[in-house]
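Apart from one protein chain that is not included, each protein chain of the complex appears where it belongs.
Chain IDs A and B follow the sequence of writing; residue 1 opens each chain.
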Amino acid sequence: MENMKKTGRQLREVAKFLGGTVIGEETVTIYNIRGIDEAGEGDLTFIANPRYKNKLEETAASAVLVSPDVKESSRNLVVVENPYLALAKALTLFYPEERDSVKVSEDAYISEGAEIAEDATVYPGVYVGRNARIERGVILYPGVFIGNHVMIDENSILYPNVTVYRRCRIGKRVILHAGVVVGSDGFGFANPGKDNLKVPQVGIVEIDDDVEIGANTTIDRGSLGKTWIKKGTKIDNLVQIAHNVVIGENSIVVAQVGISGSSRLGKSVIIGGQAGLVGHIEVGDNVMVAAQSGVHDDVGPNQIISGSPHMSHRKWLRTQACISKLPEMRNTLKSLSKKIEELEEKIKIIESQA
Amino acid sequence: MENMKKTGRQLREVAKFLGGTVIGEETVTIYNIRGIDEAGEGDLTFIANPRYKNKLEETAASAVLVSPDVKESSRNLVVVENPYLALAKALTLFYPEERDSVKVSEDAYISEGAEIAEDATVYPGVYVGRNARIERGVILYPGVFIGNHVMIDENSILYPNVTVYRRCRIGKRVILHAGVVVGSDGFGFANPGKDNLKVPQVGIVEIDDDVEIGANTTIDRGSLGKTWIKKGTKIDNLVQIAHNVVIGENSIVVAQVGISGSSRLGKSVIIGGQAGLVGHIEVGDNVMVAAQSGVHDDVGPNQIISGSPHMSHRKWLRTQACISKLPEMRNTLKSLSKKIEELEEKIKIIESQA
Partner (left out) sequence: MENMKKTGRQLREVAKFLGGTVIGEETVTIYNIRGIDEAGEGDLTFIANPRYKNKLEETAASAVLVSPDVKESSRNLVVVENPYLALAKALTLFYPEERDSVKVSEDAYISEGAEIAEDATVYPGVYVGRNARIERGVILYPGVFIGNHVMIDENSILYPNVTVYRRCRIGKRVILHAGVVVGSDGFGFANPGKDNLKVPQVGIVEIDDDVEIGANTTIDRGSLGKTWIKKGTKIDNLVQIAHNVVIGENSIVVAQVGISGSSRLGKSVIIGGQAGLVGHIEVGDNVMVAAQSGVHDDVGPNQIISGSPHMSHRKWLRTQACISKLPEMRNTLKSLSKKIEELEEKIKIIESQA
């Protein structure tokens, strides 16, 4: 990154592109975007998290993206509604995507009946199965495996060593990071622990438009029917999605989460890292699950839950407060027991004297 | 799946294949198998979980696999001892496995001294190392790496991008899903946190017959000797098995479990998702470990354990009940303290009056 030569742009031009207002010198030239600690002359930086506000005066950056509550500063400012959103936009300006000009490599293996759109990119070492369909703008990096009858819709990117098993369907503008596995067999065995008889997994995985899935995440195919990731959902690295799970639109699933078979999540659900969900439950829209939680039962919409087993976040906070007081509570209990014994003794004496 | 054309079969024919009894119309034609909510005319469905029994009368399926406790229904029934087992069998009838006719691809890399049985399937992009042996009926999908001196026994299937390091041994009818790593170095360093001196990992992994291992699971080679997964054991996705672990026959290890070095599990052990086991422990036959547990010590056979650190499931239930009452207990403790103070006060007065 350091060795990429960047084109300079005047701050007022950048602000216009972002829909923001400059406070300070409009004509300073911006060459790059850097974090607030690393930024220097020629750099634009940003403050998205209020707890970094104190760094505003110290930064050596030529300009800073800030929210409207910052009124003035010795720095050049670009005031925008949402600095993190503006950063996302600015990055597309300063870091346009680089593309190799590969088309369909002669060193890719294309099976009989597969259809590949003319402007798709298929790197060497890719395998495309029988009757698979690869639409326009798709990029398949080396080591990608596309099973028979798979469909990859327009402009999706599959990074190296992604595996998509037979018959699965991937929507438009989907991003699958390296090592993702889509459509492996669900974990279904009759008489578990005894015969472990394999139940054939004959369903598929369907991934809708604008989904992004992190490196080495695994999504099992439906046992029957489908495992379904709906539009706009983003899944982080090393997540496990079991057979017949459904995840609603625009949800967020953080790294190392595990979701067991046939559970159904609503829209805009956010699951914190390393949380686990048992199978066959329903989680409502807008639910937030704290990291490392264990969700063992249905959860109605619009709630924040924590803990393993999970409870409302509010109750969890109260419970945790108690847990940290447990040694103290235990001591209190001992001292009360002793006091009661003394009282009983005294009363016995009083009674005997009466 | 939806676009596969299925052959129809009369219900009596299906029942005969499954060893079941028809109640209702024997001559209805079955084309496909679907879940109870999706099934319609021409479909066979099933009720394996008693809590879905109420769906029996509502389903549009042409027939339903049920257990013997279902005596009658307006639906056509196939009564079998174990509906889930029968489903597994029925699926093999309606979804026979499709095979590509590949044999040994010219685009696979076969090293010197490797022996590949004539009817094995080796896709393009596979690498087979020196003196490796691939027996009859084995399927190696694209991107599979077979290290030097590895042995893969009859009818095993290695899905895309599986890596098997040097000298490991895979039994018969083993299934390794995409991205599985077998035989990576165990995590062994002398003076950890100081020199971190690597201890060479010179052992192997041995996987016995009929084992299935889920996508992106990792199994480290022995430091010395072997890591050993015994016959019939099934391991889910993203599981970590450390060096020199031994897992007994017919065990079940659910997704994202981690088992630390040199621990030994008995037969028919079932480990719930995201559980962790420390190293150098023994877990007896038929033990069940609840999801997210932390197993820190030996566990005798035939137990159910839960929690982190683990305890008997029964004790865990009692303890959890208490934890959810903690805020209440704390309040009780406060009110008791106050009452005792009042009592002490009163007794002081009584005593002074005596």
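Worth pointing out:
FYI, contacts are C-beta pairs under 8 Å (C-beta built on N, C-alpha and C of every residue); 3 or more make two chains touch, one makes a residue touch a chain.
Keep in mind that what you see is a predicted model, and the values were worked out from it rather than measured.
When the missing chain is restored to the complex, the residue among B:Ser67, B:Ser184 or B:Gln303 that touches it is B:Ser184. Of the listed residues B:Lys6, B:Lys53, B:Arg136 or B:Arg318, the one in contact with the hidden chain in the full complex is B:Arg318. Among the residues B:Ala114, B:Leu158, B:Ile175 or B:Ile204, only B:Ile204 touches the chain that is left out of the figure. Touching residues on chain B toward the chain that is not drawn are 109, 111, 125, 127, 129-130, 143, 145, 148-149, 161, 163, 165-167, 179, 181, 184-185, 187, 189-200, 202-204, 216, 218, 220, 224-225, 238, 240, 242, 244, 256, 258, 260, 274, 276, 278, 294, 308-309, 311, 315, 318-319, 322-323, 325-326, 329, 332-333, 336, 339-340, 343, 346-347, 350, 353.
Although one chain is not displayed, its contacts with chain A can still be listed: residues 1, 3, 33-35, 38, 49, 82, 84-85, 87-88, 91-92, 94-95, 98, 100, 107, 123-125, 141-143, 159-161, 175, 177-179, 210, 212, 214-216, 232-234, 236-238, 250-252, 254-256, 268-270, 273-274, 286, 291-292, 320, 323-324, 326-327, 329-330, 333, 336-337, 340, 343-344, 347, 350-351, 354.
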